[in-house]
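One chain of protein is taken out of this complex; the other chains stay put.
What follows is subunit A.
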Amino acid sequence: MPTSELMNDLLAEAAQQEVIGRLHRFQLDRRDLLKALGGGLLVSLAGGSALAQESGRRSGEHELPQDVSAWIHIGADGRVTVFTGKVEVGQNIRTSLAQLVAEELRVPFRAITMVMGDTDLTPWDMGTFGSRSTPTMGPQLRNMAVTARQMLMEAAAQRWSADASGLAAADGRVTDPKSGRSLAYGEITRGEKLERVVSGDPPFTPAIEWKIAGTAEPKVNGRDFVTGRHQYPSDIVRPEMVFGKVLRPAGFNATLVSADTAKAAKMDGVQVVRDGDFVGVTAADPWVAEQALAAIDAKWNVPQQISNRELFEYLKNNPENGGHERDDVEQATPAELQQAMAGADVKLEQNYTVAYIAHAPLEPRAAVAEWSGGRLTVWTGTQRPFGVREELAEAFRIPESRVRVIQPDMGSGYGGKHTGECAIEAARLAKAAGKPVKLVWTREEEFTWAYFRPAGWIEIRSGARRDGTIVAWEHHNYNSGPAAIASPYNVAHQVSQFHPTKYPLRQGSYRGLAATANHFARESHMDELAHAVDMGPLEFRLKNLTDERLRAVLEAAAEKFGWGHAKAAAGHGFGIAAGVDKGGHVAACAEVEVDGGGTVRVRRVVQAWESGAIVNPDGLRNQTMGAMVQALGGALFEAVQFENGRILNPHFAQYRVPRFKDMPEVEVVLLDRKDLPSAGAGETGIVAVAPAVGNAIFAATGKRVRSMPMAAGGELSS
């Protein structure tokens, strides 16, 4: 894919991944700020979105470098170092991207070391989200690897005064089959930089010929994870490092009335930092840091704010400008829609809701910040190291060139770690302490001061003919987002519209983001419509579907599950759902048991997945399974409860995530389309489970649940 297209894709994606609002604006050195503002009045700058800026005015500054040396280095010993700004969060791209490079470069997999997510070492990157690593960074690195291989062959040809086209490259060596001469890559480069600017699209090795890519290569450094040796962001230790803690407001949008820090300041080795409403402490001793924070007596003014009970009314009644229809699917005019609806034998109209949910990565936000010689280095867990660098540069009013962000492979994110709150806080504390500072958010802080997956209110109106043909479809999403809002089924007249609204909690990206909400609504509604026209849910879907890839996963899941053959036991029900987003095609069949007390247990889920040519079947299976398991949480239990700017369930004891006891039998069917480009697989695997489970609940009980979570507290929601 040409680079400009890559760039456009990334930018388009970013617009959907925005996280609105910052936690802090520092006043810092007042003189600096006054200078910056032209002197006089101190104002707090409004918090805009870092990503919105990237997708707008700043985009031109970041061109992906096209010279090979920025991406690949071959050492004299033949070791290959690959540089990418993407980050490893458990989705396994450290392994799968290395496989692609090894394949194209023709070196053993073990020869490759990936350097990832370090703003001083790797090319600029927008961030690791939107399932873009495989479809965009994959081709980018393959481009570079193919070019590097060609250069090596040309260099060898020159040395031998031979014709490069007669040479072969394999296993890290260039060989002349005629003479039998051969040179290792390291001998050719002698560790020098590979300098060539890649233009055009060099030919890739087709997936059908892959020997290293396409195989179940185990996770790189897997051993470090079972020995505890891997260093996560929260494990980083620096010389002289001290421990930080931040005083949290009593609620969202609170203002600090007073903070008595005298007691804390007297404690051994404690330094109190106060900057506007930001109050924090540092101490050489971790215990003392906690005591010092607890010793601060602060008063906050917390404004009245809505609770989760009024949430959906609020979303419906507080529109914001900027709603838009999807332009990738033809939109019917109101007259067309009305006319189509008039021709329908069966009409349905239903509303669906999804609650705010939390990412709850097991490693909470963590950062170690160090100032040295006017330069700031921060080790932190983020999916956007370059975005966090920009946030830091902005917060401290220094050029980005004086900030380095290093992202050690972290305790995951699921879309929840795009922003640099913790990095900024650690850096602010470190600036005051004059020493490196470690700050690790508590679980409660993570549940409260991170951002959430947006809640949504969704309205669907549909019409079908008696024979099961869908003739009209209208889908309106309030607040949760436009991802996968257009129906993949053949609908002659459809309108799919996203309506932005005001919203009460800080919200942002999430694995699958709005595709989960939109699929839950659409695929539940498809089930309702199938019943209304008296057709089987699989039959009804296939009747209205020509997308071959989606049909294939539906049929594969159904076959593995035994759909149509198996009979549900008493109190059990089967459900099916399918969907597509970001190049991932997915279908799920679920078996659910609901007992007399309304307790819901998912007994079995079979999911079929197809995302083009499979780069690593083991990693893909792991991702797909993980997405299915995570999906169960949002489907059944997970919901953030809030009131007056406070989160009411900021602990794992109150916010229920899937555990061992919730596990159904999980089966994954992977379809490998070697003829199609590889798409990302981290996200879309999450979208089909909730509607499949909801449809199975209906089959078991005759009760239709149109709200996620469907069984908050373990029992069927009414």
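Following the convention adopted for this analysis, a residue touches a chain if its C-beta (ideal position, glycine included) is under 8 Å from a C-beta of that chain, and two chains touch if they have at least 3 such contacts; residues count from 1.
The working rule: contacts and distances are computed from a predicted model.
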*Looking only at the UniProt record of the hidden chain, which name from "Acetolactate synthase", "Oxidoreductase", "Amino acid ABC transporter permease protein" or "(2Fe-2S)-binding protein" is the right one?*
"(2Fe-2S)-binding protein"
*Which residue, A:Leu362, A:Ala569 or A:Leu648, contacts the hidden chain when the whole complex is considered?*
A:Leu362
_Which residue of A:Thr189, A:Thr282 or A:Ser412 touches the chain not shown here_ = A:Ser412
_If I consider the whole complex, including the chain that's not displayed, which of A:Arg110, A:Lys178 or A:Arg223 touches that chain?_
A:Arg223
*With respect to the chain omitted from the figure, which of A:Arg110, A:Lys178 or A:Arg659 is a touching residue?*
A:Arg659
*List the residues of subunit A that touch the chain left out of this view.*
89-92, 218-219, 222-223, 225-232, 234-235, 237, 243, 286-287, 360-364, 409-412, 414, 440, 442-443, 618, 622-623, 625-630, 651-653, 657-661, 663, 666
